[in-house]
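Provided herewith is a single structure, encoded as structure tokens, for subsequent inquiry.
Just one protein chain is left out here, and the rest sit where they should.
Naming follows writing order (A and B), and every chain is counted from residue 1.
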Amino acid sequence: MGIELLTGVLLVCILTFFALGAPVGLALGGIAMIIGYLTWGEGIYNIIPSTIEATYFSFILLAIPLYIYMGQLLTKSGIGDAMFNASQMLIGKVRGSLAISVIAVCSMIGAMVGIIGAGIMTSGSIALRPMLERGYDKRLALGVIMAGGGLGILIPPSIPMIMFAATTHNSVGRMFLGAMVPALLMICLLVTYVIVSCRLNPDKAPLLEEQEGVVALTTKQKFITARDGFFAILLIVVVLGSIITGIATPTESGAIGVVGAIVLAIVFKRFKMEMFQSAGLQTAILVSVAMWIIFGASVFSNFHLLMGVQSMVADFANGLDLPPIMIIIMFQIIMLFLGFIIDEFIIVLMCAPLFTPIAVALGYDPIWFGVLMIINILIAVQTPPYGFALFYLKGIAPPDVGMGDIYKSVTPFILLNLVVLIICMVFPEIVLWLPNKVMG
Amino acid sequence: MVITFLRTVCRSIDMAVMLTGKAAGYLMPFLAFVVAYEVFSRYVLGKPTIWAFDLSLFLFGYIAALGGAYAQQKRAHINVDILYVTVSHKTRCVFNLLSFALGIFFLLVIFKMSFGKFEEAIEFDYRRKSEWAPPMYHFWVMLMVACGLFMAQLGRDMLLDLYYLFTGKALIEQESDDGN
Partner (left out) sequence: EFNWRFSNLYTRGTAFGAVYEGLAKDIETMSDGRIAVQVLYSGEGVSTEGLLGAVKAGLITMGAPFQPMNAGELPVGVVEVGLPGGTDDPVKLKALFHDQGWGEILEKAYGEQGLVWLEPYIQTPVYIITKNPINSVADFKGLKIRAPGAYGKFLRNLGASPVALSWSEIYTSLATGVIDGSIGSNLIDHRDGNHVEVAKYMYPMPLAGAQVLPIIVNRNAWNKLPEDLQAVVRKATENHAQEQLTKSKLWETEAVTDMEANGLLWSPAASDADKKAWAAAGATLWDEYSAQDDYSKQLIDILRKNQ
């Protein structure tokens, strides 16, 4: 079977089992092993052990359990909520202000983690419930978490950026700086979108005073909220500080966050032994859900790669006979399509070395191209039907949120990302100005 | 008689899966502690450990794999439920039978390969590549347990679906109807 046909067959199988409502990770792994058995033979099963060792022994993915645990501890102790309550005491009169503080917190989390899973699931653990409890529109709340959590790979540190720089011999520092202004642009657009859409549909984001049965806080309660909120923000600053000052790597800093959350809970007498267990169990379930997807998807993409999907993409990319900017646009479209079936790391691993030399030969700046690739990946992992960000978001969402809700909730935010992608494509200076200014 | 037996089997699987899931949850604070201790030991004591790296990865793997069956029990695994939520209970049972069978096949392959790796690990004394060099065999045993429980849970769920398909009744009462 040719690779084109095989890719088609795999895609049809995925769509079929997704429609049947099969667990995503098991379906992806199972499809790969059945099609693999039919085309390759029993030998394909040997892909399992090496994939297990590559996914379960990845220190980078360790950020997922550590950060989720930190998030769960903050939530279960009530300290996380205090952070948002405190923000509401300050800017609560602005419609949508809670979503805006969530974006701010997500940006800070984005500056701590370097992978999408940790970004979305941590942001979701801390910030989803406060929005839903205050009567925020479900879709707005979910979309904000998705867009905010996705900032994890756009704001440094970012593992995909490090991988891009390494496989294309470019400066990591330049990549990090190059993504800063686009990230800032993204945050501004997010905040603007929240404010505008809440103006247009006030029901999406009720103000606290509009809710029934809300009793005004006493001065003492206000003080406690402000104090707890302040310390919760301080904890985030401390975790960030531990990365910047070289105490811990971005992965390890999650553990510092866990210790900090426990200390805060004890100091503020919010600690219960039962919290340890319930936060741990909740984290274990979320980690399991994420890792079974990552593992199944890795088995799937490893099979697809062994069958030679990369040469199909390479042949296609090399065969493009178009004006330069059209080639760049085609590359973006190819990556968006790859996002249907492949995860963020594999897209970088596969496309960075294939596409970047062509882009450079056409006279484009590699850092600019790299930042476009990162934004593109951000979009690819959010586009239905297959997108890791979508799966992570569903994992963290309440049980009554279906995948249909998720798809609908992310649409406006995907469009915002597309706007940023297009702006960066049209005005390369947005990417290149800062690295050129700082690094010459 | 048969029904009572089936119920007992289902309940035993539920119990084993739940206990294992909870055990995985108890590993979580331990994992955080190991990583935090490495930071402390390196930054404050100036003496990085040789064991924290591998130990944290092992714990991560244990939590991630062993929690799988419990997540299935809680219906926490991610699925694209767009069509799924619109069809009748019986259709849903058919869908489940198909997708769980695929899942069991995948888990069976993992189980089989893990057993092979376990034998190899014992024969050649496979270890991690680090200086600490802890043995690998227990990891493959753990995976066999994790896959075994996951298969048992899926099998139990399939049994319930089959029972409903044929009798129109739930085998176990509190089984929720929305499949979610």
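Before moving on, here are some points about what is shown:
The rule we apply is simple: contacts are C-beta pairs under 8 Å (C-beta built on N, C-alpha and C of every residue); 3 or more make two chains touch, one makes a residue touch a chain.
Everything quoted here is computed from the prediction, not taken from an experiment.
Among the residues A:L11, A:A104, A:L132 or A:L305, only A:L305 touches the chain that is left out of the figure.
Only one residue in the set A:S97, A:S197, A:T225 or A:T251 touches the chain that does not appear here, and it is A:T251. What subunit B contributes to its contact with the hidden chain is residues 42, 46-48, 50, 52-54, 124, 126-131, 133, 136. Seen across the whole complex, the unshown chain contacts subunit A at 43-44, 46-47, 49-51, 53-54, 57-60, 114, 157, 159, 162-163, 165-173, 243-251, 302-303, 305-306, 308, 310, 346, 349-350, 352-354, 356-357.
Basically, only the chains that are shown with their structure count from here on.
Averaging Cα coordinates per chain places subunit A and subunit B 24 Å apart.
Residue ranges of subunit A in contact with subunit B, taken from their complex: 17-27, 29-31, 33-34, 45-46, 48-49, 52, 56-57, 59, 61-62, 65-66, 69, 242, 247-248, 251-252, 254-256, 258-259, 276-277, 279-293, 296, 385, 391, 394-395, 399-400, 402-404, 407.
Those residues of subunit B that touch subunit A in the complex are listed here as 21-22, 24-29, 31-33, 35-36, 38-39, 43, 53, 56-57, 60-61, 63-68, 70-72, 74-85, 92, 95-96, 98-100, 102-103, 105-107, 109-110, 112-114, 116-117, 139, 143, 179-180.
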